[in-house]
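A single protein chain has been omitted; all remaining protein chains appear in their positions.
Presenting chain A:
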Amino acid sequence: MSERLPTRTEAFEARLKKRYAAERRFRLAGIGAIAFSIVVLAFLLGTMTLNGIGGFQRTELTVPIDFTEAGLTGDPAVLSQPGGLQNLEAQGLPAVVQFFAERELGPEGAAELGNGAWREVGEAIVADPALLNRRAVFDLPASANLAAALNGEGAPEMEALAARLEAEGKLGTGFDVGFLTRADATDPQQVGIWGALKGSILTMIVTLALAFPIGVLAALYLEEYAPRNRWTDLIEVSINNLAAVPSIIFGLLGLAVFLWMFPSMRSAPLIGGMTLALMTMPVIVISGRNAIKAVPPSIRDGALAIGASPVQVVFHHVLPLALPGILTGTIIGMARALGETAPLLMIGMRAFVASPPDGFTSPATVLPVQIFLWSDEIDRGFVERTSAAIIVLLLFLLVMNGLAIYLRNKFEKKW
């Protein structure tokens, strides 16, 4: 029986202390890494929101117009025609607006009325011809210079003008409904996102219509029927690789193949949708295979045992059970496609498109590309508009991802 040496020597205590300190440091490093990521995310979203709130507003000049003095005639039958606005222009509506603006704001104030101001008055008249028989007050867009001056970023004399008009209550900012309903323009006061949003929606429809059926059918084939041989290995390898190929390469493919096949459809949602479909399909196949794999074999065996054919087993039993999982993957893939920019730049969707697309083959742009184009503008007013468009895009993505999470939680099954 030898004497036991004391274990807790001084050196041991010191070492233990050091080890515990290292433990704490390591733990703190972990918390720090997560905190950094979360802070960056919060900062990113915060900057966009703060900048973007201004983008939903615009600087407006208040101009009362007394149409009884103006002498315009508004025949509802004429105004409801497509050329109603031209009719009002021919009757001198721009001059009328200019006249009342000068009376209210003075000549230098009226000079800062946005270019499209009379158009807004005209649209109001087209919507309600009875307006021509009375006096009405309009909030008309101010020029970009005046808008910048109101924010304290303009030339000194412009800032003085802005301060004077603001003090008189004739200049202010208001929520810009038009931002959600207009299309691209050259003046930040005139732009809207509806054109880009509609382009995005049309593109997504094409993408979904192509990628979803092809992806689901391919997943079914690979998971349920495919024999294990070199062909299926090749298919599998190419799907896995496609899922990791940079998106810009798909843009090059679209440029070389789709635009060669359809040379007249440059920047059409159809071509954009086809390009994005090739990119989204592997994502759908991979998530679809996982969902199909999760369906227990006993269901297939049961169906086969009562005489169903292999095709019936899959389409009547496996597919319905796997569908929620497939849908979750599809929504995530679509969300990625919705935020994609680079491949669409390649196929020419960066064109300036001033009116919303009216079909799958007309020139269009999409929301992320619109953001990219606006971010290149030198005009300060575009900064806020870009952030506002980013907010809209992020909201769409948030809704889509929320839907995917909801579906996953609701249909998650334990067999």
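We take it that a residue touches a chain if its C-beta (ideal position, glycine included) is under 8 Å from a C-beta of that chain, and two chains touch if they have at least 3 such contacts; residues count from 1.
The criterion applied here is as follows: contacts and distances are computed from a predicted model.
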Inquiry  = I notice the complex is incomplete. Of the names "pre-crRNA processing endonuclease", "Pyruvate synthase", "HprK-related kinase A" or "Phosphate transport system permease protein", which is the UniProt protein name for the chain that's not shown?
reply    = "Phosphate transport system permease protein"
Query = Considering the whole complex, which of A:Leu113, A:Ala142, A:Leu222 or A:Leu276 touches the chain not shown?
reply = A:Leu222
Key: Touching residue (missing chain; options A:Ala14, A:Leu180 or A:Leu234)   = A:Leu234
Missing-chain contacts mapped onto chain A = 19-20, 22-23, 26-27, 29-34, 36-38, 40-41, 44, 47-48, 213-215, 217-218, 220-222, 225-226, 234-235, 238-242, 244-250, 252-253, 255-257, 261-264, 278, 281-282, 285, 309-311, 315, 335-336, 338-342, 345-346, 350, 359-363, 368-369, 371-372, 375, 383, 386-387, 390, 393-394, 397, 401, 405
